[in-house]
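Encoded as structure tokens, the structure appears first; notes follow it.
As you look at this complex, bear in mind that one protein chain is not there, while each of the others sits in place.
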Amino acid sequence: MAMTKSTAGTLAHAAPLHGRPHELFNALRGIARELRADKLGAFGTMILLVLVIVAIAAPALAPYDPAAQSLADRLLPPAWLAGGSPAHWLGTDHLGRDVLSRTIHGARVSLLVGVAVVALAGTFGTVLGLVAGYFGGRADTIIMRAVDIQVAFPALLLALIILTVVKPTPGTLVIVLAANGWMVYARLVRGVVLSSRQSLYVEAAEIVGCRPLRVIFRHVLPNLTSPLVTLATLEFARIVLAEAALSFLGLGVQPPATSWGLDVAAGKNYIFDAWWLVTVPGTAIALTVLSINLVASWIRIATDPRERQKRFARGAAVSEMGA
Amino acid sequence: MKVGLRMARRAVVLACAGASMWALAAGATRAQEIVIALGSEPTTLDPQIRQDGGERAVNDNIYEALIFRTPKGELVPGLAAEMPRLLDPTTWQFRLRAGVKFHNGEPFTADAVVASIARMLDPAVRSENLSYFSTLVRAEKVDDLTVNVVTKAPDSVFLSRMYWLKIIPPQHARSPGFATQPVGTGPYRLVEWVRGERVVLAANPDYWGAKPGVQRVTYRFVSEIGTRLSGLLAREFDIISNLQPEYVKRAPKIGRVPALEVPVVIPNAISGVTADARVRLALNLAVDKKAIAEKLFGGFASVSDGQFISATWFGHDPTINAYPYDPAKARALLKEAGAGGAAIELVGTAGRWLKDRETVEAIAAYWQAVGLKVDVKILEFDGYLKRLFDRQSRPQAIYVSHANPLLHADRTLSDYYHEKGRGSSNKDAELAALIERARSETDPAKQAEIYHMVMKRAHEQAYFVTLVGIDVLYGLSQRMDWTPGVDGKFLAKDMKVTR
Partner (left out) sequence: MSAGFLLRRLGHGIVVVLGVTIVVFIVTRMVGDPVRVMLPIDASDEQRQAFAHHLGLDRPLPAQFADFFAKLARFDFGESLWQRRPAIDIVLERLPATLELVLVGMALALLLAIPLGVIAALRPGRGWDRATVSLSLLGLSLPQFWLGLLLIILFAVEWGLLPTSGRGTPGHLILPALTLALPATGRLAMIARSSMIDELNQPYVQTAIAKGLPLRRVVGLHALRNAANPVLTLAGWELIRSLAGYAVVVETVFAWPGLGYVAIQAIQRQDLVLLQTVVFVVAIMVVAINLAMDLVYKAIDPRIQLE
């Protein structure tokens, strides 16, 4: 992790903001420039922004209560198909519930669970990683041994057992997923802390007699920002998929609550009569995860000079030879 | 790169084609060979131990009972040469069919009957089917082809019990491999059981009865109905179990067993507002049974005629009519009973029976429409069972669904009509006395008469909010020709493949 303030890309500049307006402006302009250079990244960011807005404003945007059943309007196709009704743009499911409303509310669950897990696991893992990396010694040994052991756990199967026994609610789901996800943060943070402690300015700060917490917050954390943001984004994508998979297996979000995974599970029994029931929530999951991944890869490229090189360098010597 | 892509595509198509040829060669769709997809794999092929639908679907073709049931539901002699005679009120004498052999060559004699009953009753065997045979004491061999079966008390359900009791080979049943190597007298014998994948049966060339048309039966196990349906549409399967009403129009053909499963709501006739018979009648009148059958079950259910048993079961009274749908009268009755706008708790569960939750919610909506305040409690199955069988305090109204493999009213009556039944909610000593009288009446005609009195009384008192009888549906491939019998058993000897 050879990342210092001077070599990191614009995002790293943006990270340790001290509130001066022209710096903020410059940083935003830098981000905009990066996004123009990376069309896929821009696409992902846009989709993600839309999703966040949809999730926040779900009750206002959704035309119906996502749980409202109407046996008379079962399995209506989307509005543009024969038999569709303009009252239900994306059709209705096997209980006559509005697919568009369910998909909109599903965004809430997916993003909320994702954010909560990332926040919980990220905080926990970062704190432990900082402790392990900064103080070393016995704390380091114990924490890293715990990480090693937990990494070797059959995580998803254990999650299945736990969710079978404690009734799955969004809360338990977040806790179980976070308990399986904190280790990566601890490893990453410890690594960065170890390497940045060796850098001159941290050594200098310690010699001058700064207190450990101050050293961590002033000098170590800024170095962590961009790798942590990249990791958290990737983990976010993974969690959205994991929540969908658990809900699909019937061990995640429970009816009458909604979740994209749950809707695919319910819709899979109707794939021949009502293809939209799996297609709509399935596409929503794929699009969400894809845009998160695009954003993650853009952040990584934008902040890591070596990655920038990989994108822009044409493989210098190699391309001259011809494959 | 284009060339590469094209080659890759060609390789994929070739690989797929090759693999599907292999699948065909493995014999999925040849004439007189059928594939049945079940929702669950048998846990054992021991015919006596488990209550297990997968096991029965296979073993009903391998093993046979003394009494058979015709597709229309009549009980007829099976391995018995004729219907049994009653020697005294508790002893039935069977004459056995001569010359029948088990698949391993063991002869079928009185010893097999004695061994089958002894093993079923043996506490060490821990059979889950024991409750069907709890009235039996023992079987005694008279001679090789004559056997007496002794019951504890006069037993009116005896013939149905004998239809449910599979006869096992006395020698082989003692071998440790019995649970995986079934050996019966039936029209099919086991070829192989590859756990997790398939069970294969082949026609028994030495079968004593009419030779079956279908020569080979393969069972596959696919728990998801959507996946089973995909297999049916892809012509991998010829029969799929438990087709849901929504998919009927997708399946090339269907098989239909009318009203095998009967859901009902039991109102508390002991205490609370529902102790008043007028309120219970109002609860019945408020529900549009026809709409539930049409909308919820897609027409594959029939309105129950005011009884908590199906029309195909012994004891059913055909002269009773369904409670009409009359919300106005329901309101009037509630008002008359001083229960207008009363609060009612309705307990149900989700995911255990076909559309259980939806049914409870629909009923709640109908009750609400006549002015009641309905508090729907959908409980985990665990908690639900505690409420259902709580003898101390009965829930005010509880949903339950009931199937009766013996197709005989006795079990339903003992459990839900009799005041001391596990799930009953009435204190009607007169009704209980009738039920007990019926149980020891061995003349079927007289017994039916008593049952009809029970049904009429329960109907007048509206002890149940009767709903619909749900059909069991099977998806069939285009080439299958099969009409399942009233008991819904997968009997391959009744199946035909047309070309």
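Every chain is named by a letter (A and B) in the order it is written, and numbering of its residues begins at 1.
Here is the rule we go by: contacts are C-beta pairs under 8 Å (C-beta built on N, C-alpha and C of every residue); 3 or more make two chains touch, one makes a residue touch a chain.
These numbers were taken from a predicted model, which means no experiment stands behind them.
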Report summary line: Among listed residues B:L233, B:A275 or B:A448, the absent chain is touched only by B:L233
Query raised in the report: Given the contact definition stated above, which residue among A:L76, A:A237, A:V253 or A:I299 touches the chain not shown here?
Result: A:A237
**Report entry** Which of B:T43, B:T70 or B:S393 contacts the chain that the document leaves out
**Finding:** B:T43
Query - Residue ranges of chain A at the interface with the undisplayed chain - result: 40, 148-149, 152-158, 160-162, 164-166, 237, 241, 244-245, 248-249, 251, 261, 264-265, 268, 271-272, 275, 278, 282, 285-286, 289-290, 293-294, 297, 306, 309-319, 321, 323
Report summary line: Listed in rising order, the chain B residues that touch the chain left out are 1, 13, 15-17, 19-20, 22-23, 26, 40, 43-44, 49-51, 128, 131, 179, 194-198, 220-224, 227, 230-231, 233-236, 380-382, 385-386, 388, 415, 422
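Please note the rule applied: only the chains that are shown with their structure count from here on.
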Query raised in the report: So what's the Cα centroid distance for chain A and chain B, whole Å?
Result: 49
Query raised in the report: Which bits of chain A are touching chain B when the two form their complex?
Result: 69, 71-72, 75, 94-95, 167, 255, 268-273
Requested in this report: Please name which positions on chain B make contact with chain A in the complex.
Outcome: 224-226, 229-230, 233, 244, 246-247, 249-250, 295-296, 350, 358, 361-362, 380
